[in-house]
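The next block holds one structure in the form of structure tokens; read it before the comments.
A single protein chain has been omitted from the complex, and every remaining protein chain is retained in its original position.
Showing chain A:
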Amino acid sequence: MRFSGFRVLAEALTGHTGWRPLWRNPDPQPAYDYIIVGGGGHGLAAAYYLAKTFGKARIAVLEKGWLGSGNIGRNTTIIRSNYLLPGNQPFYEFSMKLWENLEQEFNFNAMVSQRGILNLIHSDGQRDAFRRRGNAILLSGADAELLNADQVRDMAPFLNFDNARFPIKGGLLQRRAGTARHDGVAWGYARGADLAGVDLIQNCEVTGFRIEGGAVRGVETSRGYIAAGKVGVAVAGSSSRVMQMAGMRLPIESHVLQAFVSEGLKPTIPGVITFGAGHFYVSQSDKGGLVFGGDLDGYNSYAQRGNLPTIEDVAEGGMALMPMIGRARLLRAWGGIMDMSMDGSPIIDKTPIDGLFLNAGWCYGGFKATPASGYAFAHLLATGTPHDTARGYRLDRFATGHVIDEKGVGATPNLH
């Protein structure tokens, strides 16, 4: 079933009776060549590229709940490639290029909208830092523009420019950044993977790994043992729990991050705006809700809910940046569990166990990485070698000192 304008029209004229489920619901086979643990954005994308781009067959995705039930359905949908470090920026720019062609690629409306991201500047020192970051972005082949206060005022006149403590002096703008429909991304990859022959197996929890002679042979699941040639784990939020079943300890802590949405409003916010003096960012969904968030709650947690102090902190950041937000009613707040790594950067690597691969540590930047993460993980599973843009994301980089610490705060997961 291909989606097209013609198809929508034809269905409208025939009472929408022709739509079919987007994917099959198969029972697990006794054995696969490739098993992806985790039916979230990264796992589904990995399965998709493994089948479509790398031409592999006999692939299954095992999901404990329903597809896209974790952070792919809980994030604030921002896509961008405005990183500083050479270990990160080429990867995220690769991801941005995949985003730009994603809907044509998998024939599904992911509502990718390149409405721009504006990082605000509040001091001379911050302008210097952003100028440096902008230059690094340009050198990587991505786009960045340094704006002065008047240019920011033209874009977003509602901001609090003359705040006595944090006046707005300018901004770093990336026009190709934006937002996407997060669930649509998961569904698009799931549908594309299913069409390419991948078995998407839901309500199938992995309860253990069968490891013999230092190599993985298969996985124990709530639906029985499934043999596998290679197993890729993409379960951010629960990486430590799952890898513990393979006897591994990870450089990761699980933390709760809250997100918020207001009642629906008329178009108000031109793109994504981030407050440079506190941690607050906001965009507007296509339904009209202001989608915003800020810091982690700050303590380890597997509960998908946060506490009031962080809600107050985020609200204060919002009021400091754009006082008009105080007139909007908060509709919902929710939490997701982040794989906070020790240097703030992810891991896409093989493990000491032959045939077992890990995709983890996405902190709260995993959504924008979904296409590149899936592609790079598929590349690693299919070829045994890392994708060019993901070479730095090694599991052993902490032991060897080759950390990729974008913020330079060291081994403090809750500060990244």
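Rule of thumb we're sticking to: contacts are C-beta pairs under 8 Å (C-beta built on N, C-alpha and C of every residue); 3 or more make two chains touch, one makes a residue touch a chain; residues count from 1.
We take it that contacts and distances are computed from a predicted model.
Asker: What name does the UniProt record list for the absent chain among "ABC-2 type transport system permease protein", "Sarcosine oxidase subunit delta", "Acyl-CoA dehydrogenase" or "Polysulfide reductase"?
Answerer: "Sarcosine oxidase subunit delta"
Asker: For the chain left off this view, which of A:P251, A:G318 or A:G374 is in contact with it?
Answerer: A:P251
Asker: Looking beyond the chains shown, say which of A:P86, A:P309 or A:P352 touches the absent one.
Answerer: Result: among the candidates, A:P309 touches the missing chain.
Asker: Using the definition of touch stated at the top, determine which of A:M342, A:L358 or A:I404 touches the missing chain.
Answerer: A:M342
Asker: Considering the whole complex, which of A:R7, A:R24, A:R132 or A:R241 touches the chain not shown?
Answerer: With A:R7, A:R24, A:R132 or A:R241 as choices, the missing chain is touched by A:R241.
Asker: For chain A, which positions touch the chain that isn't shown here?
Answerer: Chain A touches the missing chain through residues 238, 240-241, 244, 249-254, 298-303, 307, 309, 342, 398-399, 411-414.
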